[in-house]
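One structure coming up, written as structure tokens, with questions to follow.
Only one protein chain is missing from this complex, and each of the others stays in its spot.
And then chain A:
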Amino acid sequence: MQPLLTLLQINDSMFPIGSFTHSYGLESYVSQGIVHNTPTAKVYANNMLRHSIYYNDAAFLQKAWALLEAKKSVREFQKLDEMITALKAPAEIRDASKKLAVRFLKLTQELHPVKRCSNYLSKIQEGKLHGHYAVAFAMYAHASGITLKDALLAFYYNTLNGIVTNCAKLVPIGQGDAQKILFDLQATIKQLVDEQENMEEEMVGLCCIGQEIRCMQHEKQYSRLYIS
């Protein structure tokens, strides 16, 4: 198994786990005219990386990685899974994390079975664990010989790629402008990855109140293209 090729494959936005069906609240921002052009799309993308992903999904990935490195027991993973579930208050966001996790685990199992991943999948299917994509991604990447830094860089990149692709479709902004945002935020991603492991315990899971409200409002949005 080639670590870099595996990372490129599982992190591809076309990897069929359904990530393109979620906007994580962006659809509400666009429909309310808050994100309405390239500059506001860039502000949204930058704030998402720095203030939401960094303290949440990327932090969960790093926490899961630390448990894997320390060969921690199933109980510790259960606690992490429970904590992430409790932090993801908006129902659509919590469900998105679960759906992506389940599809990711099913698909990777067919490519190259990993015992920890199969166990996680069966616990989710039995209803004993909720299931979260960041944890599933960490488990498979860890087993594939990918480094934490690369896994995090790729995770941030693909999250941002999802954001700019959604902005191109929804706002809409030009494909060139979308790629420019993706390129311009490289330094931000590098900085966040470098700082990821030094995060204080109580900073994990910080909430952005505005984003949470927009994600909740999406449940009631009259016309919508995305699941979240």
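We take it that a contact is a pair of C-beta atoms (placed from the backbone, for glycine too) under 8 Å apart; a residue touches a chain by one contact, two chains touch by 3 or more; residues count from 1.
Here is the rule we use: contacts and distances are computed from a predicted model.
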| item | value |
| --- | --- |
| Protein name, per the UniProt record, of whichever chain is missing from view ("MoaD/ThiS family protein", "succinate dehydrogenase", "D-allose transporter subunit membrane component of ABC superfamily" or "Urease accessory protein UreD") | "Urease accessory protein UreD" |
| Residue in contact with the excluded chain [from A:48, A:68 or A:154] | A:48 |
| Given A:113, A:145 or A:210, the one touching the chain that is not displayed | A:210 |
| Contacts of chain A with the absent chain, listed as residue ranges | 29, 34-35, 40, 43-44, 47-48, 51-52, 82-83, 85-87, 89-92, 94, 202-217, 219-220 |
